[in-house]
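Could you have a look at this structure, given as C-alpha cells, before my questions?
Missing here: one protein chain of the complex. Every other protein chain is in place.
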Amino acid sequence: MPCYSSDKLNELVMEAKKYTAQGKVADYIPALKKENPNDLSIAIFHSDGKCISAGEVEKKITLQSISKVLTLALALMDCGEKRVFEKVGYEPTGDPFNSIVKLELYNPSKPLNPMINAGALAVTSMIKGSSINDRLERIRAFVQRLAGGQQLSYSEEVARSEFETAYLNRALCYFMMEHKIIEENVEELLELYTKQCAIEMNCLDLARIGLVFAMNGEDPFTKEQLIPKDIVRICKTFMVTCGMYNAAGEFAVRIGIPAKSGVSGGIMGVVPNRFGIGIFGPALDEKGNSIAGLKLLEMLSEQYSLSIF
Amino acid sequence: MPCYSSDKLNELVMEAKKYTAQGKVADYIPALKKENPNDLSIAIFHSDGKCISAGEVEKKITLQSISKVLTLALALMDCGEKRVFEKVGYEPTGDPFNSIVKLELYNPSKPLNPMINAGALAVTSMIKGSSINDRLERIRAFVQRLAGGQQLSYSEEVARSEFETAYLNRALCYFMMEHKIIEENVEELLELYTKQCAIEMNCLDLARIGLVFAMNGEDPFTKEQLIPKDIVRICKTFMVTCGMYNAAGEFAVRIGIPAKSGVSGGIMGVVPNRFGIGIFGPALDEKGNSIAGLKLLEMLSEQYSLSIF
Amino acid sequence: MPCYSSDKLNELVMEAKKYTAQGKVADYIPALKKENPNDLSIAIFHSDGKCISAGEVEKKITLQSISKVLTLALALMDCGEKRVFEKVGYEPTGDPFNSIVKLELYNPSKPLNPMINAGALAVTSMIKGSSINDRLERIRAFVQRLAGGQQLSYSEEVARSEFETAYLNRALCYFMMEHKIIEENVEELLELYTKQCAIEMNCLDLARIGLVFAMNGEDPFTKEQLIPKDIVRICKTFMVTCGMYNAAGEFAVRIGIPAKSGVSGGIMGVVPNRFGIGIFGPALDEKGNSIAGLKLLEMLSEQYSLSIF
Partner (left out) sequence: MPCYSSDKLNELVMEAKKYTAQGKVADYIPALKKENPNDLSIAIFHSDGKCISAGEVEKKITLQSISKVLTLALALMDCGEKRVFEKVGYEPTGDPFNSIVKLELYNPSKPLNPMINAGALAVTSMIKGSSINDRLERIRAFVQRLAGGQQLSYSEEVARSEFETAYLNRALCYFMMEHKIIEENVEELLELYTKQCAIEMNCLDLARIGLVFAMNGEDPFTKEQLIPKDIVRICKTFMVTCGMYNAAGEFAVRIGIPAKSGVSGGIMGVVPNRFGIGIFGPALDEKGNSIAGLKLLEMLSEQYSLSIF
C-alpha cells in the first residue's frame, strides 16, 4: 500500500519541528546518539487503506519502549490476564520509568504497571517459548504480523549496545528475582529484552500497528483478529494511563490519544476506530518523549478533536 | 423528572450487594460510621431525560472526594488552566490519596495531581470569593446548578467532624504553605474544604451531575453550557487517570468509565454522550472505594460495553 | 569566674575563620540573618574552673537546635526513659533534620530520634507543667541551672519570627497528632518549642553547660548532680550519633567529640571528664552546621586528641 505525502501534514511537521531545538537525542546508547535531532516524520494509516505522511517515513528506528505494549499483548495472549497481573500491577507510578524505589517500598514487591521498565521485564519473562531464540522469534513474528507482514528484524548493534550498558535493568531484574517476580536467568532475559527493544521498523509500520489497535485487534485488510479485543482494550488503557512515562497524565489531558513512546524518538498513536499514527522525532524532552512528536500530536488532536476524553 | 425503578438494574444490584460483606464502612468520621454497610443504590440519568434506578436512590450522602472533580472544574473556570497547573500537576502518583512523601521528594514541591488530598486542597485554595463563606457559597451554588437546580446544602455535623480530625490534611496544607503552593490561612482553608466535602445529595443528583459531564458540560435539558467543554475534558481525563485513588489504573482497565469516588461510598460515573451514573454503597474496599459499587459498575460496563477504551 | 583569652586559641580561630567565606548565615529568620558571617568565637571551660577563650565570647546567641539535647535531658528526668522512647526512636535517619518522609513510611509512625525536628517536638510535648508558661519556665530554669545560675531569658523577636514561619514544624506536628505521638494543641506546642529554641546565652554559658555534660551531670563547682548520670550518657550518645544533623557520621569520624549544633551558628561540645566547649560562628555549611566552628573543632580534636574513638 502506498502512502501519500500530505501538504497539510507537512505544514504541521514544519511547525512542530521548531521544538526539536529544545530537545536532546538519547545518548546512553551510541547507536541512538547518531540520529539527527532535527528529524521529524509522521505516517497516518486509515482503516480504509488510505495512508498520508510527512517527512522521511521510511527511515528505520528501533522500537525501544514501544515494544512494551506489544509484548504485553503477547504475554496476555500467552498467559491470560490473571497470571500476568499476578506479577505486575495496573497503577501509574508518578516515578521515572527506570525507578527501583517502589519495588522496595511496596509490600509485597511488584512492579506497579507493565509500562515501566520493571514491569516490562516481568512481562517479557512471561513470553512463552522453548528458548530465548524461540521466544524472541515469537515476539518478532507477532510484531511483524501486526505491521502487515513485511519482514522485520532487530538491530544487532543497538541490542548489543543496550545489553552491555543495561545496569539499571539488571538491578531491577535481580531485585525482582529476590521476590520471585522473575524466575529465569537474568542475562538471558536481558538478551531477550534488549533484542525485543531493538526490533526495527519505520513510521509506516508503526502507524500500521497503531491501526490494528485502533480496529480493536483486527487487521482491517485481512479481517484477521490478530489480538483479542479484550486484550487490545487493556493495552489501550495502559497507553493512556502509563504510555508516556511520567508525563502520561499531562499527555492524556492535553492530547488524549492512546499512545506509547520510546527513547529512540518513536511514538505509536491509536485513534480508536479510525487510524493509527507512527511518529519519529529523536530529540527528546527531559522525560524521554519525542519533544516535537508530542507537539505534533497536540496540534493534530486539537485541530481534529482526536482526544478520547 | 421522575426516575423509574428498573428490574434489570435491581437484579444487578442484588448480585453486586453480595460483595458488601467484604468491605467496611469508613470509620474515621463518626457521621460516616453510622451508615448501613449493606446499602447499595444506583441511578442512571440519560440525556433524553430518562432515568432508571435501583435501591434507595433518594438517601442523602456527602460528596467527600467526589467534590474534588467539581471544585477542579470551578477552579479552572475561576483561574484558567495555566494558573491551576502551576500549583498542581497532571500525573497519577501510585501513592495513597493522603500521602505527603512526594511533596518532600519532588523538587520543586508540588502535588502531583488534583485528585489526591494535597492537590485538592491546593485547588480549593484557588476558588475565588471575598470570604470563606462567599467561596463556599460559590462552590455550593455551582454544584447545585450542575445537579439541576434543587436546593443543596452541606452537613454541619460531617463538616465539623472532619474539620476536627483533619490532622493529615493540616500537615499537607502547612507543608504546602512552606513551599508557597498555598498562601492563605490553613484553618480557614480547611473549613472551606471540609464543608465542600460535606455537601449532601442523593444518587439521582450524582447521576444528574455525571450527565452534565457526559454531555461535555451542557445541561441537556436547559441547553445551558454549565462548564466549558475543554474543562470537562480535563476533568474526565483526571477521573480516568486518578479518579479512584490508587486503584484508578485497575479501574480504567476493568471498567473504563470516567468516575470519581468518595469515602462516603458514593461514585459519580460519566458515560460520554450517553448518561451519568450515581451510586451509593458505603462499604469500602481497602483503597477507599465502594466495594459493591465497583462491582456494579464492572457488571454494567461489561454487559453494555461502556468502557471508553 | 573570669575567662582568659588564649593566644593559642586565638591562632586557631584566625585559621578557622578563613572558612567562614564558604558558608552562609541562616536566612529563614530575619533575626538570624543580621549576624556577621565572619564572626567566630570559642570558650573552653575546664572542671577546675579554668576558662580560656578567643573572640567575642560574650555575644548572645539563641540556642536553636542545641536546645534539643537539653530538653531531652529534662524530658527524661520528667517522664523516664521508657515513656520517652515510646514516642521517639534511637536511630539516626540519613535524612535532613526537617524531613517528614520517614514519619509516613515507617509503620508504626514514630520520629526516628530526638535530634530531628519531629523527634524534638515530640520530646518537648513531654515536658511537664501546668501551662505553656509553666513548662517554658521549667525549661528555662533548667537551662539556667546548667549554665551556672546567671539569669537567662529567650528572645521574643526570634521566637515570634520562628513561630510565624514554622510551617514545616506545623506539618510535622499535625502528622504526629494523626498518629497520637503528640496529643496537645499544636499552636501551643509550637509556641513552647520556638521559645525554647530562642533561649539566649553566650559562648561561655554554652561551654559551662557542656562542662556539666562532660562531668556526667554534676556541676563541678557546686558538686550538685544536675542531671542523673544515666541520662547524661544517653544525651551524649545522641550528640555523637545524631548531633550534627545529617553530617553527624562524618563529624564522629573526623572530630569525635559529642556535640550539638544549632542554625544560629552555635555548637556545644563535650570532652568527657575534662571540659565543655562553646562555639559561635553564624556562617553555616549546606547541612546547617557552623562551617568555621566545625573546622575549629577539627583542629582542636586533632592537635589535642580529643576524639572519644
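So that you can tell them apart, the chains are marked A, B and C in the order they are listed, and the count of residues begins at 1 in each.
What we mean here is this: a residue touches a chain if its C-beta (ideal position, glycine included) is under 8 Å from a C-beta of that chain, and two chains touch if they have at least 3 such contacts.
None of these values were measured; they are calculated from a predicted model.
**Student:** In the intact complex, which of the depicted chains does the undisplayed chain touch?
**Tutor:** Touch partners of the hidden chain, whole complex considered, are A, C.
**Student:** Sort through C:20, C:93 or C:144 and give me the one touching the missing partner chain.
**Tutor:** That would be C:93, which touches the missing chain.
**Student:** Decide which residue listed in C:170, C:236, C:260 or C:295 touches the omitted chain of the complex.
**Tutor:** Candidates C:170, C:236, C:260 or C:295; residue touching the omitted chain: C:236.
**Student:** Of the residues listed, C:132, C:247 or C:299, which one is in contact with the missing chain?
**Tutor:** Result: among the candidates, C:247 touches the missing chain.
**Student:** Using the document's contact rule, name the residues of chain C that touch the chain not shown here.
**Tutor:** Residues touching the hidden chain, for chain C, are 89-95, 102, 112-113, 233-234, 236-238, 240-242, 246-250, 252-253, 256, 258, 272, 307-309.
**Student:** Kindly note down the residues of chain A that lie in touch with the hidden chain.
**Tutor:** Its contact residues with the unshown chain are 99-101, 104-105, 167-168, 170-175, 177-178, 186.
Here, only the chains that are shown with their structure count from here on.
**Student:** Using the contact definition from the top, classify how the chains connect: line, ring, star, complete or other.
**Tutor:** Topology of touching chains reads as a line.
**Student:** State the chain with the largest centre-to-centre distance from chain A, centres being mean CA positions.
**Tutor:** Following the centroid criterion, the farthest chain would be C.
**Student:** Are the interface residues of chain A and chain B largely the same numbers on each copy, more than half shared, or largely different?
**Tutor:** same
**Student:** Tell me the angle, as a multiple of 5 degrees, of the rotation that maps chain A onto chain C over the C-alpha atoms.
**Tutor:** Nearest-5 rotation angle for the superposition: 180 degrees.
**Student:** Calculate how many whole Å lie between the centre of chain B and the centre of chain C, each centre taken as the average of the chain's C-alpha atoms.
**Tutor:** Chain B and chain C have C-alpha centres separated by 48 Å.
**Student:** Which whole number of Å gives the spacing of the CA centres of chain A and chain C?
**Tutor:** 55
**Student:** Name the residues of chain C that each touch 2 or more other chains.
**Tutor:** In chain C, 105 touch at least two other chains.
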